[in-house]
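One structure coming up, written as structure tokens, with questions to follow.
Here the complex is missing one protein chain, while the rest keep their positions.
For chain A:
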Amino acid sequence: MAYRLHNDSIKLIGFKKIEIPQPERGEFEDHYFGNHAEWKKMDSTYYDPSTGTIRIYFPVEAALVEHNGRLIEANHLGELDMEQVDSDPTRLLRTEKGNYPLRRQTGSKFGHLREENSKIVAMPKRKLGALEKVDADLPNLQHKIRRDPTSYTEDFRAQYYQYENHREIFMAAPTSATDTGILSLRDLIDFVSHVADCYPEISKSFPQELIDILTLHHTILEPELREKIVGSLVLLRKKNIIDSTTLLQTFFPVLTSTPSKNLRTLLFGKILSDLRTSNSKATNHKLNRTIQTVLYNLLTGDRTSSKGLWAVKLTRELWRRQLWTDAKTVEIMKEAALAENEKVIVGGVRFFLGGDKEREEFEEDSSDDDGIDVSKIRHQVGINKKRKKASKALSKATTAVKRKEKKRNQPHPLNFSALHLLHDPQGFAEVLFSKHLQNPKSRLNLEQKLLVLQLVSRLIGLHKLTVLSFYSYFLKYLTPRQPSVTTFLACLAQSVHSLVPPDILESLIQKIANEFVSEAAAAEVASSGLNAIREICVRQPLAMNDTLLQDLVMYKKSKDKGVMMAAKGLLGLYREVGADMLKKRDRGKEAALGLRSGQRKQQVFGDIPAGEIEGLDLLEKWKKEERQRKRLEKGLPEERSDNEGEEQEEGEEEEEEEWGAWDIEADISDDSGGWIDVESDKEIEISDEDEESVEKKRVKLDVDLENKENDAPNTTETKPSNLATTRILTPADFAKLQELRAQAAVNLHLQKKGHKIHHPTAQSIPLTNSHRHMDDPLTAAEIEGLASLSKGRTSREEKIAAQDEYKTDRAEHKSKAARKKERKTDEGKSTTNKEKARKKNFLMTLGKAKQKGKRSLVETRKVLKAHSERGKRGGKRGNR
């Protein structure tokens, strides 16, 4: 009963044979032939009168058929795939050794079926899927492999051989490689790399082969294939088949040697992203070290080549993202700065000058880019229909915000700036100077030289290095005609520090004064010269002699505002640091008084004041006040206590409180008390004979101290605070310190506003200097400073341009109502009735007005009545 139709499936149909018992057969036959039409309706039954059996047909659900030694499973209708039985249903029954072709049913509903009662009927059923029509469908195979790798091992093996042969063809003639047939090497590489993780044994040589192709033939590879290979290698990395080191060591040589710009960008991106991902969870020190060594060798291997630029680019990018923050990174950049290729040098130098700022900016950018508004999301969840998705989004947002908050509260990672991480700044500065600046063979142009100069001067200023020949280098350049002379001046000032011998600087200052500051020189020139001198003298006040100073201070009478301000700046500086060099009438009241009382002393070269924490005295004072306040709260006398046991108790209590408040978060409010501070002054210690406990002594001492303070406030001022040397300051203390410092700065400003100020610039100098951090560079703009004031009257255009700077984005001036209306129309909202009435065409209103006049008395009454009625109701829609 097996036959084939035009479709590709076979249906397995089984039947059950029921033998009618001999005595009942006649009765059954009577019924069967008598009601033949009825029986015919049940078309799956058949009665055979000769044997007296009735057969019932049914499809064999999920039958397992053995064919050609294979087991084939039928579907729930008992259908078999024609392809699987080799398109030959007749052969399905042909078996060896008398095996039953029908092994068993997977569903096993009907038990075992015997061979004699199973027949095969072909039925037209199955349609060909769209994908199966395609000849070579690798994506389909890939999909199948993904779902069940073990079953498709052979298929993969075949495709792997296919790939190997294509590769062989390609390697035989890489240049003339054409698209061979329907499958290209590219497709095969794609396929194999996607499923390689399922068959590590078969495809173990695959990564190495790809690496070989890329490294050997990257110059002649066709771009698409090249990209595919790069992508596949990255994919293999993601699947952990190869490690990052292998990947990067493959990519990096190609990156530096390929002539193709596209490939370079691709590789650079891939290298960067791989480094980022491998450092994302925890810093991968091993990998970082390997890559850093590679970069270092690249730079030091061939100093003249421009390949080092890639090392610079990569390092800078990783520095910016704070993946690399160690000294080795800085070492790489140091090598870059000492290279012989201009581009590499500039790359390295720029890194030192701007890398850290870039890093900070990037961090700020990345921290505030994702502004998730949790309250908004929560609000939306409250309003909208409750969905799982929405609640998920809400929880996600809250966790994100929490994580961000946590991150913000974490102690800031100590990221030292590149300049601080240098191992040997003295050597570096000397080599940079001699190699790029002093060396007559150096091929850098002025701009590049200036960059190097900035770096050297910053190094010298920051680390207080001594490079004596550096200062005389400037002599040549200190003329007003020198291009970008302000940068030179700024560099010179930047490189000065308190350990530079004043006699070296003296000649430089003299030169600046001679060249720049004269009546004949232009006002801008003079003001920048004066500014430069001031900046130098801020750092080394001893470099000035009194005749020159008195000469320069005379420029405070200059007509030009810029020059005048600059001269006053210098004057203000020397009132503080060396008032005796000024003429008597220039010294000012404070300085003169100080000199007379002998408080102000002449500074000596090489004298370094003892370092202290800025604002520590403020902290100390605050603590004292706080303690007093607490005592008052407890009802104790402010100053002295008699009950010492109580004192001790209190002291211990406070101590505990202090250590409890180690975290800043716990101590945000001002209430948590300060530390009890002890001035371990010898004199007082001797007078204090109570040795019972430290705590007691502490309190006692403070009291004594305060008494003493009240007597002679001047003496305590001079005494250096030793809070920091006697106590461990908690983070809470530092937070308070910061706060107090800020407050002091604000107070200073306020005071200034309140006072009548005679010399604003003079007062602002120390302030600006205290605000400037050691790491911040001195720029040419600061030297030029007030030069803009020296320019003559501004032209009309300049005035307009200056005005435009402050312009807001409002297009035109309009009334509030008009703007509101505009906004309404922009939002697509309609007008009110009032507006409509106002806008109504005059001619249209005429008719009504005319009618109004023609109304009869009755009509008028009606209208008036209605009007008054409406008024009582409270308007048309009033409360009835």
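Observations on the model:
Definition applied: a contact is a pair of C-beta atoms (placed from the backbone, for glycine too) under 8 Å apart; a residue touches a chain by one contact, two chains touch by 3 or more; residues count from 1.
Heads up, the rule we're going with is that contacts and distances are computed from a predicted model.
The complex appears with one chain absent; UniProt names that chain "Pre-rRNA-processing protein" among the candidates "Pre-rRNA-processing protein", "Guanine nucleotide binding protein (G protein), beta 5b", "Cytochrome c oxidase subunit 7B, mitochondrial" or "Fructose-bisphosphate aldolase".
Interface note for the absent chain: among A:Ile56, A:Ala158, A:Ala781 or A:Ala818, the touching residue is A:Ala158.
Interface note for the absent chain: among A:Lys281, A:Arg796, A:His813 or A:Lys839, the touching residue is A:Lys839.
Screening A:His166, A:Lys270, A:His436 or A:Lys736 against the full complex identifies A:His166 as the residue touching the chain left out. For chain A, the list of residues touching the undisplayed chain reads 68-72, 83, 86-88, 94, 96, 132-138, 141, 151, 153-155, 157-159, 161-162, 164-166, 168-169, 171-173, 176, 178, 180-183, 839-841.
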